[in-house]
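Every protein chain but one is kept in place in this view of the complex.
Note that the chains are named A and B in the order they appear, and that numbering of residues resets to 1 at the start of each chain.
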Amino acid sequence: MSRLLDVRDLVIEFDTRHGRKRVVDGVSFHLERGEVLGILGESGSGKTMSTLAVLGLVGGRPGVVQGQVLFDEGAGPQDLLADLGRVVKPRGDRLVKNDRRWQRLVHRTMRPLWGRAMTAVFQNPRHSLDPLMTIGAQVEESVRLAQPELDRAGRAGRAVEWLARVQMNDPKRVHSSYAHELSGGMCQRAMIAVALARAPMLLIADEPTTGLDTTVRAEIVALFRELLADRRRSMLYISHDIREVLFLADRIIVMRHGKVVETVAVADLKAGVGERHPYTASLLAAADLAFEAAA
Amino acid sequence: MSRALRLLLAAAGRTGGALVLLMGASFVIYITIRSAPGDAIDAISPMGTPPQVKARLLAEFGLDRDPLTGYFAWLFRSARGDFGDSLVVAAGESVMAVAWPAFKITLILSGLTLLASLALALLGALVLGRPAGRQQLLTGPLYVITSAPSFVQAVLLAQGLNWTIHRYWEQLNYETPPWYPIPIYTDSLMPYVFAGLALLLGDGLFMDFFNAIRAELEGLRDAQFIAAVKAKGARTWGHIARNMLVPLVSGYAARLPIVLGGVVIVEYIFTLEGAGYLLLEASRERDFPVVVGISVLFTATVIGSTLIADVLRTLVDPREVARGG
Partner (left out) sequence: MGGRAERIAFWGSGAIVALVIAIGLVSPLIGYDPAAAVDYEQKLLGPGAGHWLGTDAQGRDVAMRLMKGTEAFFLPGLMAAGIATMAGALLGAIAGYAEGWGRTLVVGFLQLVDTLPRLIFIILVCTILNPSITLIAGVAGVLFIPSIATVIRRKVEALGSEDYILAHVAHGFSTTRILLYHILWLQARPLLIRQATYVFGYVLFVETALSYLGDYGVQEPTPSWGNMVAQTRELGGASAWPWVFPAVAIAVTIAAFLAFGNLLARRDEEAIR
């Protein structure tokens, strides 16, 4: 079987008041089955936009998306962006994201994939949950899509199980709580439960620890590691924190100014094999400093 | 405390607040009456009112007492629905017997018009989506047309219809159609439809509603939790509908006063026997009990619709109860 995900020469541009701005500039990376790939970069490096393009959630702002996103569920690679060429009006040799038509198109390609094949956990966990629905109802929505055969009580039971698996202290109480009643860390756990209840092949975690307290961050990262220990699913883990990425990932790509500056296996990085790109080296040095200070 | 009990308490609190507001607003209305220059009783009674009627008015409005006790006496009577008797427009009849049937017409007319406005605005927002350059060819002129006052729309509509009928029907010796707008035929629905159309097209109501709904809808579509719902493979429309409910109902309640302002003059132009028409007639004839009764009805409607929106928000949005509303 081929790779689960293969992104080739991805370009994303947005039209702003000051002209067209390129946020992702020819990015290529791939992901094997069962692998955890860390994407490392500071804010504005294009790491979030690259992964949102994989998810088909770049949004309706006018601009351009170009390149290939090959995804293989098992029946051979499918280019998630291929369809765009047919319907979206080409301007020059590029695809113009034209708002509603773009969205409709992306939805047609992505709807069968979302949740089952790939799903995501975002930053700002509080804003990732519907404020008017209980946490339980939102997990159950996932459970119903994954296991349509379950009845109401069965779904509720599964939802509580999932909430327990993401290490909620009182899963029953959380089940009937609303997002505004929970802490940020608990919201993120709930989001992870919502995502994993769909049993996806690929989980995309987009800076899931941003905005959380340091201790809570460590707990969330440990939770990811535990949930992925069986290697049944793959993950794209996006972060600006090299320590989180080193802890979770098998391989790392480092992004800066919309470009991939380095791709490296974590084992090599830890062992100090090979030459490092200066930017990666500086990130490592900064992390070492932090480690030393903590030690 | 259970959630149901907290909801009930919050709803009761809101209702109490609304009652206090209604009392306050009625106090403002009462003080306005008392502020009439010279002898208040002369200011609020029609020319040539017989002394015994004047004495009755004096007692009804508590003008013979100090403002505060007078107010409470008046409030107590009004709270029981007793606004006194009409002096001129329906001499001798009780105000509520005259005003209430007329008010029902006004309420249905403005309520349905606003509902139509909401439906059209929602439809427009769903179809057009995000504001884009080319749409302004449509929304720009629509903005100019719909910001005209509803009474100007009504005049233009009525005159346009009259002209058309005069030109095409009468010259061809057709019978006057039943929807001939002026003079009206009370058994026909058509004048009401035209009045509704004038209200719908006027007072900047529609574009304001449309822009508000569109902004709400687009904000929701861009919301992160909608992206999360998509990412887990669920349908978004249920989440969007649920989250749109409160803004729609609040938007409806917030705009009801605009329509209730416009309907007064539009009713007058199409001579529909609603509360607005009655209010202007009573005002012209200085039939004071009727003017006050209708003013209180309008005010109560505004407060009531806001209350309904508030209670609904408490029911739908769990954050409201947490805020201690």
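Assume a contact is a pair of C-beta atoms (placed from the backbone, for glycine too) under 8 Å apart; a residue touches a chain by one contact, two chains touch by 3 or more.
Here the structure is a predicted model, which is why all the values come from computation and not from measurement.
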item: Omitted chain's touching partners, listed by label; value: B
item: Option from B:L9, B:A59 or B:V302 whose C-beta touches the chain left out; value: B:V302
item: Chain not shown: contacting residue from B:A36, B:V53 or B:L220; value: B:A36
item: Residues from chain B at the interface with the omitted partner, ascending; value: 21-22, 24-25, 28-29, 32-33, 35-37, 43-44, 131, 133, 136-137, 140, 143-145, 147-149, 151-152, 155-156, 158-159, 162-163, 166, 203-204, 257, 260-262, 264-265, 268, 279-280, 283-284, 286, 288, 291-292, 294-295, 298-299, 302-303, 306
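As a convention for this text, only the chains that are shown with their structure count from here on.
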item: Where chain A and chain B are represented by their mean Cα positions, the distance between them in whole Å; value: 49
item: Contacting residues of chain A [partner chain B, same complex]; value: 55, 57, 59-60, 99-100, 107, 110-111, 113-116, 118-120, 122, 124, 127-133, 141-142, 145, 178, 180-181, 191, 194-195, 198, 204
item: Partner chain A, residues of chain B touching it in the complex; value: 129-130, 132, 221-225, 227-234, 239, 242-243, 316-319, 322
